[in-house]
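Mind looking over this structure? Questions follow.
Of the protein chains in this complex, one is absent; all others appear in place.
When the chains are written out, they are named A, B and C in that same order, and each has its own residue count from 1.
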Amino acid sequence: MRRVAVVATGQTEHARSRDDLSQPELVRQAAGRALSDAGLEPDAVDAVVISNMELFEGRALPELWVGEGAFASGKPCLKVATGGTSGTSACIAGFHQVASGLFDVVLVVGFEKHSEGHTQTGMALTDPFWDRAVASGALGNFALSISQYMAERGVTEEHAARVAVKARRNAARNPHAHLRMPDITVEEVLASRILAHPVRMLDMCPQSDGACAIVVAGEDRAAGLCERPAWVKAAVTRHEQPYIGDIDRRLASMRTLREAARRAYELADIREPLGDFDVAEIYEPVSYSELAWYEALGFCEDGEAGRLIEAGRTEMEGDLPVNPSGGVLSTNPVGASGVIRVAEAALQVMGRGGERQVPGVETALATGYGVYAWADVVVLGSA
Amino acid sequence: MSEHLTVPIEMALTWRYASGSAMERFAAGLRERRIAALRCDGCGRRYLPPRPLCGNCRLPLAEWVPVADEGALEAWTVMHLPILDGRTGEPREAPYGMGLIRLDGADTTVNHYLDERDPERLAIGMRVRAVWRGDLRGAMDDILHFEVLR
Amino acid sequence: MRPANALDRRPVVVAGVGETGPRPEDPRSIPEMVLEAVTEALADARLGYGDIDAVVTASVDLFDGLTASNIAVTEVVGAVMRPETRIAGDGLAAALHAACQIWAGAYDTVLVAAHGKASMSCYQDLTRWALDPILVQPLGLDFLACSGLQASAMAVADPGAERRWAETAAVRRAACATDAASPCTAEAVLESAVAAAPIREGMCAPMADGATAVVLRTVAPAGKGEDVRLAGVGCDLDRHALGDRDLCAWRGLERAAERAYAGAGVADPEDAFDLAEPSCRCAHEEELFLAATGVGAGTLVSPSGGLFAGDVPVAAGLSRLVAAVRHMRGDAGCRRALAHGAWGPAGQAHVVAVLDRGTA
Partner (left out) sequence: MIREGGMSIPFRFAAGEAGSAFLAALRDDRRILGARCRGCGRVVVPARAFCGRCGGADLAFEDVGPEGTLIAWTQRPGHGVFGLIRLDGGDGALLHRLLSPLPALVAGVRLRPRFAAERRGDIRDIEGFEVVNGSDA
């Protein structure tokens, strides 16, 4: 397989509402910043991959309208949409397209403008003969799985609150992040409004408007476009059965993420994840999920996630800083969120993370999470 | 540009969904307060909702097995943020209890409403039973909610 | 530097094809339809689910009325605990991506599946939500109105155009063997109701339900006999606004075809193809297709009626690939074919696949 690398990134300032920009203009801002970052003219892009969950904007085939914003006119352009994993899966599609030799430079752009529609309704078109009869939403489904996870693994509300605090404090150092709360405390999270027992307002991700782009290049181009490219060491996807009730103890088991990680670690020669990774950007729509992912990703043994966060080992100064960007808990334009994970992991490898840079990153992890338990795992490295 | 204009457009779309033959048979059972699952020949897993294929074994499903209208609570929550009902578009009045219920005779769980909404009175492993509506229509909301058996 | 679209890539063989066949209204659920197509494609390839390394599906949420509508097919395409990439666009574009995965060396065997159910809703009403919501959607246009504008631009200073299109439609309708299409003379086409002037209803392919599946596979070293290979692929997205395009040509298809030809080593398209299977939804589009691809008079075009046998949203392009493969298998003289998919208003997006007969 031809080696491929992420050579540039660009993103918008994410916010509750970006009424100042139309969808194509929002996409253009992220795409334009990524091209400037690589010093590329639009003509140098061979193909474009777009990620977006179109029902949130009431669209069909959104690439038709926003494609021009992604410099896709007159170029091959495909759209990927797999719920929360849309962005990471679009990046993986870009990796494969470059690795194939068909294209040398591919631009991947993810975007969402939740403010233009109604996110709950956009997610409500579930199986009309089954789960459409119950109003649980992503929030309710998480809360259900969390009750099982807490009972089985001894995780507490305070453990989750620590994750929420870490995310928003980290986000304060990220100029693109939506929720930036440098002074947030565990007490504040635990006192925030209850949404679905035990999940509180500050445990949940926001709904954001935003876009994020990466430039993917083949081995013969990467070095010329970036001083320190973020090489793709592994990119693995695993999908799961369709109904929440199909998945046994979802957060606790998370067999898709476990299997995707196992395969990715094999490809990238990761033996001791907590030590081998220098940074991780993982897709955590709710504070509790980050704890579950620690276990599924092998950062700790099952049942040890609470102690991992308690000991501060995933804080910026810890052994493995998780989500220096602030993560999905601080910024969630769904179609962009997976691209943001890969872009942020790439920035860390490039050493261009600004105030949120972790020193000396050689190997970085990015994950995507979507629908009930779909998983993407991407490993990036400096060599 | 100081002024940011927005263009309002109302979406009102409908679709005609086909249930598939397994779901059709399942729905006919609901009209008689009967619940049935499809059992996989390969792994023995008894599936709700019924479907054409076991995704794990990738084998067609054909063997129907009876399922009780009561079972064990495997997971629960109390919703405080009202979620829109996908059928009516209206928010359901909060707070309300929800659970994942493993019905006796099935291996997958059903997500549904609970009559209990006090977190202090809910626990994994509790026994629950379906409360059916009077006028059965052959849909999952023929079950109004599950009552906690104490 | 490695040339893009190099000829030295490992082969991608179309190992199996399956299709429900377009129907005006398929009473089955989406997973049931897709299961039939996938089962047929796997049997055709003499493979089982266990032989599949990855899946690429094609579906569009708004067309299916489902959030992340590939959830409905995850199990029947065998994607549980497997890599699935979901392309929200034409199924032939999904096949293009699957070929990329194989050329990349990521997987050896990839299943591609696409589905659409036009009977679920008023398809043209759904297409309004694909048009610019600031400048176009509020005016009340749909894809068919956009096609009408394209046909109108072509008919300027071409008084014979409408009759020619009616004759094309009559020929395609006569060739169909499905129950979605109805035969009709050119005169009857010209007298049929206005769909989007100057397009008459008789000039439009009927919308239909269906599912299509294809197994792509790199050649096994010990393989024997002749097979059909994906020799070159290309796609393109044109400008969105009709006013920004030259409506009298499918420039996007020209570029998509050029890319596919470069991959397949097609020097002169006029003599290169024994068969072309275009995705033409209206009769006038055949003229745009022929001009853009450069396919010559010696090429057999849509021998089974093309999309006039039933235009299945999303699956249409992949169904053209299946039609081409089946024809090549049944006609030893057919050495090279072109399959085409198109989506968006007035052919905004195109995908082309060049199929060659190969020997392992």
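The criterion applied here is as follows: contacts are C-beta pairs under 8 Å (C-beta built on N, C-alpha and C of every residue); 3 or more make two chains touch, one makes a residue touch a chain.
Every value quoted in this text rests on a predicted model; they were computed, and no experiment measured them.
Contacts of the undisplayed chain with the visible chains, over the whole complex, involve A, B, C. From the options B:H4, B:R33 or B:R121, the residue with contact to the unseen chain in the full assembly is B:H4. Listed here are the subunit B residues that touch the chain not shown: 1, 3-19, 23-24, 27, 86-87, 89, 139. Within subunit C, the residues in touch with the undisplayed chain are 27, 65, 133-136, 138-142, 144-145, 148-153, 156-157, 193-199, 239-244, 247. Looking at subunit A, the residues touching the absent chain are 18-26, 28, 32, 41-43, 57-58, 68-69, 71, 73, 113, 115-118, 121-122, 124-125, 128-129, 132.
The working rule: only the chains that are shown with their structure count from here on.
With chains reduced to the mean position of their C-alpha atoms, the one farthest from subunit B is C. Interface comparison, A-C versus A-B: the pair with the greater number of contacting C-beta pairs is A-C. Subunit B and subunit C have Cα centroids lying 37 Å from one another. With centres defined as mean CA coordinates, subunit B is found 29 Å away from subunit A. Subunit B has residues 9, 11, 17, 19, 23, 51, 55-56 in contact with two or more other chains.
Among the residues of subunit C, those in touch with two or more other chains are 62, 65, 74-75, 80-81, 126, 129, 133-134.
On subunit B, the positions that touch subunit A within their shared complex are 1, 4, 6, 9, 11, 17, 19, 23, 27, 47-49, 51, 55-56, 74-87, 89, 91-92, 98-100, 108-113, 119, 124, 139-141.
Of all residues in subunit A, only 19-20, 58, 116, 118, 120-121, 124-137, 139-141, 143-148, 151, 193-199, 241-246 touch subunit B in the complex they form. On subunit C, the positions that touch subunit A within their shared complex are 1-2, 4-6, 9, 60-63, 65-68, 70-72, 74-75, 79-89, 93, 96-97, 99-106, 126-127, 129-134, 233-240, 251-252, 255-256, 259, 263, 343-345, 348-349.
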